[in-house]
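Omission of a single protein chain aside, the complex is shown with its protein chains in their original locations.
When the chains are written out, they are named A and B in that same order, and each has its own residue count from 1.
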Amino acid sequence: MTRAASGRAFPWDAVGLIVLIAAAAVAPDVLRALFGRASVSYLSIVTNALSLAILALSWDMLARTGQLSLAHAAFYGAGAYTTALMLRHLELPMWLGIPAGGVVAVLFALLLGSMTLRLRAIYFAIATLAFAEVLKSIAHHAPTAFAGGNAGMNVAPLFRPAFVAGEMERWEVAFLRNEAYFYVYAGLLALTVLVSMALQRSRLRHAFTAIRTNEDVAGVMGVRPARMKLLAFMLSAAGVGMLGAVEAHRIGSVLPDQSFAVATTVLALVTPIFGGLYTTLGPIVGALGLSSVQELLRRVFDDGYLIGYGVVLVMTILFMPRGVVGSIGYAWRKRGSGPSRAAPSAAPGSDAAGAPTRAASDAPADDPRAEAGGDA
Amino acid sequence: MSVLLRTSGLAKRFGGLAAVDDVSFEVQRGEIFAIIGPNGAGKTTLLNLISGLLVPTAGSVELEGRDLAGLGTAARCHRGLGRAFQVVQPFPEMTVRENVLVGAMFGKAGIGRAEAERRADEALAHVGLDRRADDDAEELTLMEEKRLEIARALATRPTVLLLDEVMAGLRPVEAREAVALVKRLRDEGLTIAFIEHVMPVVRDLADRVLVMNYGRVLTTGSYAEVTRDPRVVEAYLGADPEEATP
Partner (left out) sequence: MIDPTLVLQALVSGILAAGLYALVSVGLALAIGVIGIVNFAHGEFFMVGAFFAYQLFVSFGIDPIVSLFLVAPALALIGAAIYASTIRFVLKAPELNQMLLTFGLGIILQNLALLVWGGDPRTIAGIPYRSVGFELGPISVGLVPLASFLISLALVLGLYWMLARTATGRAMRAVAQNRVGAALVGLEVNRVYLVAFSLSALLAGIGGVMIAVIQSPTPTIGLAFTLKAFAIVVVSGLGNIRGVLFASLFVAIAESMVATLVPNGDTLRNAVFFAIIFVVLVWRSRRIA
């Protein structure tokens, strides 16, 4: 079964992005028109979905080089604390905290990335987890006057729409505030999507995939693994750092356990694995799917709603290791082939082809189905 | 003829074990150079040292007269060192062409997309995989995978190509094809150094042969010379080298 050569495919992703942007532009007003007062919370829910999408897509970008990070809570917290600290100690415009959060997260990523370059997948994961926990510890122990220590710090909101009696209802103030945040998140997501798409269309996609599959072989072919891995780290952390900063304003505070919560890391990795790794669409699909489930779970269980994510992760690994988008894509690609073309069940940790392929190739010319598969 | 690749006193120790010990040899430009020896003689380690996958504990490697010390695998590739691995590992998530494209795009600095695709197609045609270019790499037969491995290395436009036991697992028909391919590559100007166990192939292809045992150089010379050397025969446990098979 052959596949159309890459690069000549219809630019579905660009079309999709335009559609998404258009939808985002009108979404708040549509919601308000349809649901009135209830739209305030619906808008908040949609914003949460956007937040998850940004997190998931950013994590995926790092995963493309084979680095499955358990440190994303650290980048998120770094962004959050950056804006909080800037607010507390510097006299700068509030919104500057957002790009600053991104920058600080990138710096941490550079630090962590350069130290973990030679670590194999699992040990990389453990080291990143340890790193994140150390950062959380530092936040706990920071001097209270400087960074709030255990109690954290308050963070002023970005938007404070004024209530004008007679011209609007009370709930519309909340709506305007949520709407403003919605646009910020949407903008951040659009930016992340653009970066992801640019990556997928450039030669970096090949480099990342090569490194992910086999770093040694990639190196021997001229790909510089260190450079690529660090680049992926930086791109991944930037989005998460900015997200952390924005969320700090929206939530209104930063706290060590909250800003550096392991839950953030869990969300960051389960979502793209469920949705489909190494694509732009996968993490977004995952975010849309899981955030709606999350809302449900959060209403039923307060503490412990993460159990849903655990179940999703386990089920995905067992039954659908390529994720939603990946499984669909794989089935589509293999639709013409005979059953003899069973490939090894690729998955997050996909390695080079192993025994199953070898067995299938032992009788190539003799197997009529194999010939037919190649010609379709 | 000038010296293209030279190693001097190359050594690699793992703890107390010397996998490679004081290995020095030269590969002339345009020749086919074979490295043979019993299992465990350190041949693959030697190749890994030359490629840059391992850092030597002693000695040096020079390509075109320039020392490669401190350079990583990617940098050595840019200088012209190509490498095909023994256990072929194509990138399974990509098509055949995409696999080769990686080498074309990154094998040398500053190759644009269009030029890279040209080089990739050229390399594919060279090994006869052009008709399979759009297939997924995981669907290839063993022989095709080996061809892909060579194509990937070729796409990086090397000056010297290092091959590691390409003939392993091939049927006689396929082995003959592989030998023909290697000869063709040499005729087009490529220098080749290869590890091999299949002696008829070595006899067919090699201009000069290096014999290794226990990490050291036993002797160098033409195929006829080394196979007559009693030490070489003994190293192979007395087996007639003519009949040694993988």
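We take it that a contact is a pair of C-beta atoms (placed from the backbone, for glycine too) under 8 Å apart; a residue touches a chain by one contact, two chains touch by 3 or more.
This one's a predicted model, so the numbers in the text were calculated from it and none came from an experiment.
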Contacting the left-out chain in the complete assembly, out of A:A38, A:A121 or A:L296: A:A121
Which residue of A:I273, A:L290 or A:V325 touches the chain not shown here: A:I273
Identified contact with the non-displayed chain, of A:A22, A:V134 or A:A198: A:V134
Residues belonging to chain A that touch the chain removed from view: 68, 115-119, 121-123, 125-127, 129-131, 133-134, 137, 140-141, 262, 266, 269-270, 273, 301, 303-307, 309-314, 317-318, 321, 345, 347-351
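Rule of thumb we're sticking to: only the chains that are shown with their structure count from here on.
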Interchain centroid distance [CA atoms averaged], chain A/chain B, Å: 41
Residue ranges of chain A touching chain B (in the complex, touch as defined): 1-6, 203, 206-207, 209-210, 213-214, 216-226, 278, 333, 341, 343-344, 346, 350, 352-353, 357-358, 361-362, 364, 373-374
For the chain B and chain A complex, residues of the former touching the latter: 51-53, 72-75, 77-78, 83, 85, 89-95, 97-98, 101-103, 105-108, 113, 116, 132, 134-142, 144-145, 152-153, 155-156
